[in-house]
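Apart from one protein chain that is not included, each protein chain of the complex appears where it belongs.
A and B label the chains in the order they appear, each numbered from 1.
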């Protein structure tokens, strides 16, 4: 169900980009009850002039290695679950990819359960 | 009103990509009352490592020809209308582009009517 869009600067390896996606997927499975294999991710690299951000916001200092993560998912996670998800994603990105915790920007977009079709034109979550 | 984002692997022709967009547009006009010419679509091709998905989910088996369709539209369609929309999109993609029904992933994001401006900075749906 979650559709994940990851946007980052051009230049990281295919392995790095794939690993980023896997970290977000594993975190969702482990801490917000996303089903196994419910993995739909679009990763896009950009030229430096096409990611536009401030030097810092709310005490976070951003670098050219900033990672934008936007997750569209079904409604229903509590604020507490969302907090645990953010923390887990950032901890794993830091531990496994050696990225700076400042550089991870995450946004969730919530939708209804009937807003998904995973193949064959069926709304699998309401059938 | 609907803003449609279609993401797929690099390699299909311009005609194929355009046809994909037209199929989604025609389906929305025909089955969920989207007005004629309300067509705003962004299609993006990706390298194979940048679309990250499982081999299968809920019985659907995905290939490198997977098509991600994300439609942002105004709220108000019934579950029944959404089901008809999904079916129509997949049926047409299969019939006209010979794609596998397993490979069509669809997600809807719903917003308020005042969340659109179609030109001139006017909120045309609430004026």
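Just a few scattered comments:
Note that a residue touches a chain if its C-beta (ideal position, glycine included) is under 8 Å from a C-beta of that chain, and two chains touch if they have at least 3 such contacts.
Because the structure is a prediction, the values reported are computed rather than measured.
When the full complex is taken into account, the listed residue touching the unshown chain is A:105, out of A:16, A:105 or A:125. The chain not shown here touches chain B at positions 3, 14, 17-18, 21-22, 25, 35, 37-45, 72, 109, 111-112, 114-124, 126. Mapped onto chain A, contacts with the missing chain fall at residues 7, 44, 46-47, 49-60, 62, 68, 70, 79, 82-83, 86-91, 101-110.
As a working rule, only the chains that are shown with their structure count from here on.
For the pair chain A and chain B, the distance between C-alpha centroids works out to 21 Å.
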